[in-house]
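What you see is the complex with one protein chain gone and the rest in place.
Let's turn to chain A:
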Amino acid sequence: MEQGSLLAKISEASCNIRSVLEMAGSLQVTLKPEPSVEERELANAAADQYEQNLTVNEDLKQMLESNKDSAKLDAMKRIVGMIAKGKNASELFPAVVKNVASKNIEIKKLVYVYLMRYAEEQQDLALLSISTFQRALKDPNQLIRASALRVLSSIRVPIIVPIMMLAIKEASADLSPYVRKNAAHAIQKLYSLDPEQKEMLIEVIEKLLKDKSTLVAGSVVMAFEEVCPDRIDLIHKNYRKLCNLLVDVEEWGQVVIIHMLTRYARTQFVSPWKEDPASFSAQDISALGMNQDCVIKDGVLEEDNEKDFYESDEEQKEKDQKVKKPYAMDPDHRLLIRNTKPLLQSRNAAVVMAVAQLYWHLAPKSEAGIVSKSLVRLLRSNREVQYIVLQNIATMSIQRKGMFEPYLKSFYVRSTDPTMIKTSKLEILTNLANEANISTLLREFQTYVKSQDKQFAAATIQAIGRCATNISEVTDTCLNGLVCLLSNRDEIVVAESVVVIKKLLQTQPAHHGEIIKHMAKLLDTITVPVARASILWLIGEYCERVPKIAPDVLRKMAKSFTNEDDLVKLQILNLGAKLYLTNSKQTKLLTQYILNLGKYDQSYDIRDRTRFIRQLIVPNEKSGALSKYAKKIFLAQKPAPLLESPFKDRDRFQLGTLSHTLNTKAIGYLELSNWPEVAPDPSVRNVEVIELGKEWSVALGKAKKEKPTEKFYSDSEEEESASTTDTESESTSESEKEKNGKEEGSSMENSESSSEELSDSESESKEGSAKKKFKTTEESDSDDTEKKTKMISKKRESSGSSDSESSSTEESSSDSESESDSESDAESRKHKNAIASKVSSPIFVPMKTHELLHRMSGKGLAAHYHFSRQPCIYGNQMVSVQVTLTNTTDQKLENIHVGERKLPAGMKMHVFNPIEFLEPEESITVSMGIDFCDSTQTASFQLCTKEDHFNVNIQPPVGELLLPVTMSEKDFKTEQGMLTGMNETSTTITVAPQNSTRLVLLEKVVKAANLGVVPSGQDNIHRFSAKTVHSGSLMLVTVELKEGSTAQLIINTEKTVIGSILLRELKPVLSQG
């Protein structure tokens, strides 16, 4: 044996060397290691590509079939290359799938890649690979188990849903956290394949959420977000644990968890923002003074609060007490905010952004400022990261200028920035502008206006306009600056300036006659339609201020009317109308001339407008009451346009989301709920020791554990007695409970740290009750405690990790014991199987015949078959089939026999003896035996007469692959107990009302599948048992009727594929009438 393999190796090696030499030869010629077939193919004309393709695939098939790994590997590599290029390689499926069990890891991996890509298209063939994965799921190596689960769950074939479900359930209880992590990933895959599994998947999620491994946390929260984001109740018990694990979770998991916890916190805690204004930081106050409406709109302040602002702190306090109870932050709320802070230092931009949005949406306004520094740091990153971060900063900077003001210069634009980055920065600079920095900013803007990037220059002019309206001190300066730009050589700049000036003049309806005059002159040179239209509108609107110029402009415009853009024409009409109303003496004729021109214009809009204006302003007998008011209509005071940031409305989306970036709701966006008025019961997050102890601690060190807990209790009691106020004791007792849950199974150091945390939350509630009067001192205090906590929790971190390790090893050892137990169980089960399964005679059911050969296609020979449900006389592993042959011709049919057989591997068939002759109108029934190997594969064969042969095939329904077995209820239960876990498939079905009686149900089930009825003691549970014909594996079916016409259908069998198919077939039987 060994020698043989050695020889094989040697020959393989020599072969390889030859191929290397060949390769070397080709290297010299082409300098390419592999002149791939694809390349050659490309070189060829498209016409013979198809042919070529065929031969290529033939070639690959041969390589895959060879018994040399190197050839197989080579073939697989080329196939993967084809997949990568997007070429179709699906026809190689049968050849590839055979290699799924290859010993060579790389071949195996590449086959996996192939399977995941094509399994969906070739579902039947993909099933062949399933058993390999099922075997691997039981491998002692955790990495093999994990990868088997990964691939199995990635094969999107609906029929294996029950198998996947089982595998996930099994894996979610695996000892290895890595396997459990993969189980969490598989949940999402299964859910997208079959959403009906939701309920069961939620159970698994619930279980995995309790997992304490940092490896699992991110993945299971991801699954939670995909499958059941609304089941916030599942989080309660795990909230504190997630907060505490967060720092150690891998970075991608952190992002997901933080986003989820943000949503959670918004439903569970009350708003920390309704503080009295005295607690505002100086920055916020300055922001408030400057941009009051903005802050108030934000809901930070109610109006009465705003008045109170100027009253003394004392009065404020009194009032506040009357109005509402003082705000004290929930310790859990604080826990989240505190534990996410270190993540601002992450190297991963997504994590930093996630924390930033969490602070923005959850933290008290005075604390949110700490994220700005980290966000600004991200601006050093790649273009794409910059783009997203700048957008988020833009939204933030509208509401809270103070946050980013110190970093103003970080947003200065460089000439090398891409345009989209430039405009985002400009947006932020505009948002941050205030009296203090506006002069610096305007100087900076002047540089930008001269930029060679004209699109950006135009955006800068808009920005100047916005600054001018927002900050009244600089309006005049800005206006002057913009007027200077009117003499710029670049048309786009001038046009943009005109538009902005127009808006500015409208908001500042003072005497700006000079500017209007200046602009009127521009009409001679400027050609951009928007700008011309703007100037005309301005002159029309303020025609009374420039009484001499306006008619002249109209004259000029009348001359050029026909050559103008539609936009300009409309404004000329407007100008004419307005002048007609104010200065009809000079402009009557001109206006009428223009109206006549407009009447015959090509554009509908212009003609409509002309008609409208003529009716309104030119008095005639038809014009009604409206023309009296023409002046009021045309020369009404128009509201000034609001120059707003385009980011104004983005705050409706959660920061850092795709929806925010796009400013539209993306598919699957979850709305961030508003703070609740009253906080829901916080005790739901308390975790009881007992419950968890039952679940997780495997009878280890119980005695050890008790001691420190006791000490911890006494410790905290001391703390408690030291505290006095009501809220305080409340919060301590709460966090005490929290400790119990979080630190179960922990050692002494942990209790130490927990007491630290206690004091922390204590100081917080104090902070709340002490009414911010001593804000500054309080703050420094809490700072100190925070530092202390950090030091200690660091200590805990190290001790904690070693702790969890040791516990997990202990856990594993005890569990492996139980595993070996179950193994010995399996042994005994096999033994018992032999005794228990006595084949019973089938229950009589009406015979169901299937057509084998129609008389038309059989040239008069018709054939039908049915499954007799009797043990086959030809062999133990065969299913007996009765074939009825009928002669419908008017002649004798001679020598009817079975010809060539085409059977899948492993299948056997016992044919009937040839029939010498069959008289007309006569029929004969013969019996055959077919060994289907416990699969629903088709048996194809030829039915021959003397002259002809017809291809026919028999495909067994899964129910016919069984033989009923008698057993007692007790036996059934013991057998069932051994076939749990992977071997169990179940589903919930709705049962049609007429099926719920015992007799009907039995009849229906037995009709569908050859099952034996097990006598049952309960009315609502029906049991059936059978064994598979080929292998004799037990097949146990349980139908448990429940309230509300639902039923649980459970199948226990080692043959999981057959089991799941049977499950599928029984479903409609019971649910249909």
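By definition in this document, contacts are C-beta pairs under 8 Å (C-beta built on N, C-alpha and C of every residue); 3 or more make two chains touch, one makes a residue touch a chain; residues count from 1.
The rule we apply is simple: contacts and distances are computed from a predicted model.
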| item | value |
| --- | --- |
| From "Thioredoxin-dependent peroxiredoxin", "AP-3 complex subunit mu-2", "Alanine aminotransferase 1" or "Biotin/lipoate A/B protein ligase family", the hidden chain's UniProt protein name | "AP-3 complex subunit mu-2" |
| Residue among A:Arg414, A:Lys559, A:Lys585 or A:Lys632 that touches the chain left out of view | A:Arg414 |
| Hidden-chain contact residue, picked from the options A:Asn104, A:Ser131 or A:Thr980 | A:Asn104 |
| Residue touching the undisplayed chain, where the options are A:Ser70, A:Gln615, A:Thr884 or A:Ser1071 | A:Ser70 |
| Candidate in contact with the missing chain, chosen from A:Leu60, A:Val113, A:Leu261 or A:Ile393 | A:Val113 |
| Candidates A:Asn57, A:Asn348 or A:Thr889 - the one touching the absent chain | A:Asn348 |
| Touch residues of chain A, complete complex, unshown partner | 12-13, 16-17, 19-20, 23, 33, 69-70, 73, 77, 80-81, 83-86, 104-106, 109-110, 112-113, 117, 120, 141-144, 150, 153-154, 156, 176-178, 182, 185-186, 188-189, 191-192, 195, 219, 222, 226-227, 247, 250-252, 255, 259, 342, 345-350, 352-354, 373-374, 376-377, 380, 382-385, 387-389, 407, 409-410, 412, 414-416, 418-420, 444, 447, 450-452, 488-490, 656-659, 661-662, 664, 666-670, 787, 790-791, 793-794, 797, 801, 805 |
